[in-house]
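Every protein chain but one is kept in place in this view of the complex.
Entry: subunit A
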Amino acid sequence: MSETKKTDEAKTDAASGEREVLLKVEGLQKHFPIRKGVLQRQVGAVKAVDGIDFEVRKGETLGVVGESGCGKSTMGRVITRLQDPTGGSIHFEGKDITRLNTAGMRPLRRDIQMIFQDPYGSLNPRHTIGGIVSAPFRLQGVEPEGGVKKEVQRLLELVGLSPEHYNRYPHEFSGGQRQRIGIARALALKPKLVVADEPVSALDVSIQAQVVNLMDDLQEELGLTYVIIAHDLSVVRHVSDRIAVMYLGKIVELADRSSLYEAPMHPYTKALMSAVPVPDPKRRGAKSERILLRGDVPSPISPPSGCRFHTRCWKATEICKTTEPPLLELRPGQRVACHHPENFADQAPQDTVLLTAAKEAAELVSDKVLAKSPETEASSEDAANDK
């Protein structure tokens, strides 16, 4: 998103906080039951999304990042009601859509569209491009001005394809072109909200940039609101206004782009960002800033008690194990769920004894990271001492 655009918007809206909320999600849960035995009794559940709150404002881009298995894709499918939530509520333009049935959702499908990750799997190989992109009109019974064919050709042009591609089949196109077709289909009915699940991760870098720029332009032109789900933090930084970081079905940090990347407050955010390789060999010496996380993400079937990150966190203390930290707005526009946030006053200063796991984790964290900044003094001192 270009800076110029943002200043334009800043003029129209006094502050981004006053922008109209398009989508509001509260306490959203999605559990997948695990059934066993002849009676198929439920023996547990994969808690893919386990209580998340956020809102998406009109015209903005919300980025959602996290490792695989953190529930970000499930979240995307639940907010578009492709899957039914287990708990919580979803409001779209002030209307509760949590429990709407298929018929009730149908008129809303116009407003909420999705772009999928796999440009090979999301286009029916036996339909022509024209058939694929005109399907939304057919299903919604919309007769666009000048006829469906003309409108589809306009859309193809809009996403940088040629109108002559109307009668071709998906296999004749490359990955990047197919992703453009998916975008054209998503935009056919002039949606208000577009949820894009890993829209560029299957594409080559040079093509990736083309699609990112295209999504940018379309947002500007059509005033779209995006929720972009991605695992690539560089892409998310480039496209998002605000970013939610997910870990094991929870949002651990939600902040605007510059706060999040310049002063991340959740240790997980910090570790995640430090792990991204930077295309600059001169920075190789700066590797001391890297935080290596131990092991893998725990299973979402039985997530750790308290703070879910405590098993891998180098700052974890007793309270992290017992009490789940709430997602609090510690700084304006920056919400964090952590007892011992980075770059901010400790939320549980009385609790100073590190867990054994945290001491082990701290071995993988360089001194430079542990070295205190004035705000983090209390917690990092402990880490240093215990080390």
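FYI, a contact is a pair of C-beta atoms (placed from the backbone, for glycine too) under 8 Å apart; a residue touches a chain by one contact, two chains touch by 3 or more; residues count from 1.
Operating definition for what follows: contacts and distances are computed from a predicted model.
Candidate names were "Dipeptide/oligopeptide/nickel ABC transporter ATP-binding protein", "Thiazole synthase", "Xanthine dehydrogenase" or "Cytochrome c1", and the UniProt protein name of the unshown chain is "Dipeptide/oligopeptide/nickel ABC transporter ATP-binding protein". Residue in contact with the omitted chain (choice from A:Arg290, A:Lys321 or A:Lys359): A:Arg290. Across the entire complex, the residue among A:Ile97, A:Ile129, A:Ala271 or A:Cys313 in touch with the chain not shown is A:Ala271. The chain not shown here is touched by just one of A:Met105, A:Ala135, A:Val148 or A:Ala209, and that residue is A:Ala209. In the complete assembly, the contact with the undisplayed chain comes from A:Gly176, out of A:Pro119, A:Gly176, A:Pro191 or A:Gly306. The set of subunit A residues touching the chain not shown comprises 1-4, 6, 67-68, 174, 176-177, 204-210, 212-213, 216, 231-235, 237-239, 257-258, 261-262, 271-273, 275-281, 283-284, 290, 292-293, 295-296.
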